[in-house]
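See below for the structure under consideration.
The complex is shown incomplete by one protein chain, all other protein chains being positioned as in the whole.
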Amino acid sequence: MANSKYEYVRHFETQDRCLPNCWIVVRLDGKNFHKFSDSHEFSKPNDEAALNLMNCCAVYVMNEFQDITVAYGESDEYSFVFRKGTTQFSRRASKLMTNVVSLFAASYVFNWSKFFPNKQLMYPPAFDCRVVVYPSDENLRDYLSWRQADCHINNLYNTCFWKLVLQGGYSTKEAEQKLKGTYSSDKNELLFSQFDINYNELPQLFRKGTVLFWQKVEEKLMKHFKSKDSERLETKEVTRVRNVVVTQHIDIIGDEFWKLHPEILGKAKS
Amino acid sequence: MANSKYEYVRHFETQDRCLPNCWIVVRLDGKNFHKFSDSHEFSKPNDEAALNLMNCCAVYVMNEFQDITVAYGESDEYSFVFRKGTTQFSRRASKLMTNVVSLFAASYVFNWSKFFPNKQLMYPPAFDCRVVVYPSDENLRDYLSWRQADCHINNLYNTCFWKLVLQGGYSTKEAEQKLKGTYSSDKNELLFSQFDINYNELPQLFRKGTVLFWQKVEEKLMKHFKSKDSERLETKEVTRVRNVVVTQHIDIIGDEFWKLHPEILGKAKS
Amino acid sequence: MANSKYEYVRHFETQDRCLPNCWIVVRLDGKNFHKFSDSHEFSKPNDEAALNLMNCCAVYVMNEFQDITVAYGESDEYSFVFRKGTTQFSRRASKLMTNVVSLFAASYVFNWSKFFPNKQLMYPPAFDCRVVVYPSDENLRDYLSWRQADCHINNLYNTCFWKLVLQGGYSTKEAEQKLKGTYSSDKNELLFSQFDINYNELPQLFRKGTVLFWQKVEEKLMKHFKSKDSERLETKEVTRVRNVVVTQHIDIIGDEFWKLHPEILGKAKS
Partner (left out) sequence: MANSKYEYVRHFETQDRCLPNCWIVVRLDGKNFHKFSDSHEFSKPNDEAALNLMNCCAVYVMNEFQDITVAYGESDEYSFVFRKGTTQFSRRASKLMTNVVSLFAASYVFNWSKFFPNKQLMYPPAFDCRVVVYPSDENLRDYLSWRQADCHINNLYNTCFWKLVLQGGYSTKEAEQKLKGTYSSDKNELLFSQFDINYNELPQLFRKGTVLFWQKVEEKLMKHFKSKDSERLETKEVTRVRNVVVTQHIDIIGDEFWKLHPEILGKAKS
C-alpha cells in the first residue's frame, strides 16, 4: 500500500501567506448565538457571565499566541491582532485563524462551568473566523475604533430595546418600531426620561467592550538557597519581570489609550 | 460616535470562494497532540477511547453541515468532504474551515467525559485546519486513499515501535533504529515472529481508520390521531425515511466501497 | 552596493498557481476598442481585415504556446484554452496571462500593415486579460458556448443597428430605440423585410467567430541523398507529419464539432 502514487494530491493545496509588514487581525464571531443565548437563557441586553466567559477564552488564546499584541471583544465576537512582524505559522492565514478559533471554542466549553456553575451547557457552540490584513497603524486603529463604535451603537440600541420590552410593556415589534430612525441622543433621552437610566453610568464592560494587552509586572519571589560558607538555607527576595495579559474596559478610539501603551503598536515608550 | 468613518476598513477583507464544481475537503489536525496524548496518558500505539471521541465529534460536524457527503478520520486528524455543488457559506473557505474546526474542538471538550469518565481534561485542545479543492472524482478518491494509506503506514510502524518499547525492552532510540529502512513485510514478520501478532487481525479501527457517510434508514413510528368520524384516539404505524450518519472501519482505497455507495460521489445507484 | 539587504522584498510576491487538473482559459479584450476602431475607421458592423488581424495574432500565440489546445475569437476579444495538464510557467496565472497578452499586442502592431496596407496605425493598442479556471469538460464547453452565443447576439444586434444607421437614415439614438426589447426573430425579420438580408447568409466569420485548433497534416517532402553504392544524388519522397493551427468559422456549441475533434479535450479519436 505505497502512498507515493497518491501524494500528488498535496499539490492542490494553496499558499495563503499574509502580506509581510502588515498587522494581521483574526476576528471570530459566534455562529447562531442568537439561538445559543436563548437556549441558555442569557440575560438581556447583556449577560455579564457570558461576556466574562468570552474574555476568559481570549486570555487563553493570548497566552498561547504571544505575538498577539492586543485583542478586543464585544458581544459574541473577538478580534486578535498579531504584530506586524509575526512569523507565527509562517503567517499562513488558514493556520492562524483555525488555531485561534478552535482554541477559543474549546476554551469556551472547558470554562463554561466556572462562569455558569448552575447552568448546563446544552450543546457545543461554533464560531466563524476570518483574517484581515492592515498595512498601517492608522488602518489598524480605525479597525479597532470600528469595532468599539459598533459595540456602543449596538449596546445603546439593545439597552433601549430590552428596557421597552422587559419593563415598558412593549412587544418586540412595537419596541423595534419605536426605535426606528432615532438618534443616539433620542435613545439617551428615552432611557433617562422613561427608565431613569443614565446611559453613561452603565458598566463599561457593556458600553466599551473589553481590550486585552500585555503588561510587564514585577513579581517578588522568595528564593531559597544555600550560602557558600555555611550549611544554612538562606532566603532572599528576588524580583522577576513577567508579561501578563491585562483586561480593561476603556475607550480605545481616542488617543489616550495609545499614548499610554505605545508598545502595543511596537513603538518605544516616550 | 458615528461608525461610518471607520467602515472603510471592511474593504481590506478578501474573498476566498472555492472554485465552483469542485469537491471541497476540510482537513483538521490536532495541534501538538503528541504532548496532549502524553498529558492525558493515551494508550500506545492507539487509544480506542480517544479515537472514538474523535469520531463522535465528526458526527456532530456532519449533523450540523449536511452537505458533507463523506468524512474520514485517523489518529488526530479528520477530513470532511463537502459535495461539489455545495453553496454552504457561499463556498467561502474561511467560513467553511473555521465553522468546522471550532465545532469539532468544542465537541471534543463537550463529549470528553463520555469517553474518559475517569480522566480529567487538563486543558482545551486546539486544531489547525485547511481547505483543499479537488476538481475530479478521481482526485478526490486519490486524496482519501492517500489518507487511508497514511493511516496504515503509520499504524504498522507505531504498532511495531510500541511493542518493541513496551514489551521488547527496547529504548525508544533503539526501537527507532531497529525499524529504520524496514519494509512493510519486515514489520509484519517482526510482529508475528517476535510478538506472535498477526497484524491483519488487529482492530480495523486502528488499521483502516474511520469513514462516515449518510444512509437512509426507515423508521417505524407509532402515530396517534383522531379519526374523522369519532372522538377516539387511534394509533397507526407509519414509516419515515431518515438520513443518518453511518460509521465504518473499512477499506476505501479499492472500488468496492464506492460501488456500494455511489451516492457519496453524487452518482445514481445502479 | 550589496544587494542582500534589499532582497527581503521578494517575499512580498505571492504565488498564483492555477488549480491542477483544470482547464485554464486566458481571455483578452481590446482596451477602449470603440475609440480605437473609430480612430482607424473600421467598417461597421464588422471589419473583416481587423478580424483577420486578430486571428493572425492568435496564431502567433498558439505557435508560441503549444499547450493551447483551442482558441476562440470574436470582435476584439480572444480566449485561449491551455490543456488541463499543462505545466507551462508552472501554471502561474500572472505569467500565463501576461505572456499571452503581450505577445498578442506586439503581434497586432507587427502585422498591422499586412492587413491594412493603406492605413497608418495611429497608436499602439492595449488589451486587458484574465485567467479563469474550469474543472470539467462540460464547464469548458459551456464557457466556449457562452462566448459564441455572445458573438451571435452582438452581431445580430450590430448588423441591424448599422443597417438602420447607414442605410435606413436613423440616428444612432433612433436605431437604439427601435431595437430596444426586440427578440432575435424580430431582428431577423427586420433585416429581411427592410434590407432584403437573410442573416443566415452573412459570412460565418461574422456570425460564428473564429475557432483555432491543432491538426496533424502530412507533408510530402523531396529528400536528396547520396546512395550508398554510387556517387549520384538520388531523390526520394518522404512523408512528415506536422502539427499546424487550423482556422475555422463554425458552430462549437453543438456536439458535432467536438465529436469530430475529440483530441481537443484530450480524448481518443473513436
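Going in written order, the chains are labelled A, B and C, and every chain counts its residues from 1.
FYI, contacts are C-beta pairs under 8 Å (C-beta built on N, C-alpha and C of every residue); 3 or more make two chains touch, one makes a residue touch a chain.
Because the structure is predicted, anything quoted here is derived from the model rather than measured.
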| item | value |
| --- | --- |
| Touch criterion as defined above, residue of C:Ser39, C:Asn52, C:Ser145 or C:Thr247 at the omitted chain | C:Ser145 |
| From C:Lys114, C:Arg130, C:Lys223 or C:Lys267, residue that would touch the chain that is not displayed | C:Arg130 |
| Absent-chain interface as seen on subunit C, which is shown | 1-3, 5-9, 12-14, 16, 28, 31, 60, 64, 89, 93-95, 97-99, 101-111, 121, 123-134, 139, 142-143, 145-146, 149-150, 152-153, 184, 253 |
| Absent-chain interface as seen on subunit A, which is shown | 19-22, 133-136, 139 |
| Residues of subunit B (touch criterion as defined above) contacting the omitted chain | 8, 11-12, 14-15, 17, 19-21 |
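The rule is simple: only the chains that are shown with their structure count from here on.
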| item | value |
| --- | --- |
| Graph class of chain-chain contacts, one of line, ring, star, complete, other | complete |
| Distance from the mean Cα position of subunit B to that of subunit A, given in whole angstrom | 30 |
| Inter-centroid spacing, subunit C versus subunit A (mean Cα positions, whole Å) | 54 |
| Inter-chain centre distance, subunit B versus subunit C - centres from mean C-alpha coordinates, in Å | 47 |
| Sites on subunit C at which at least two other chains make contact | 19-21 |
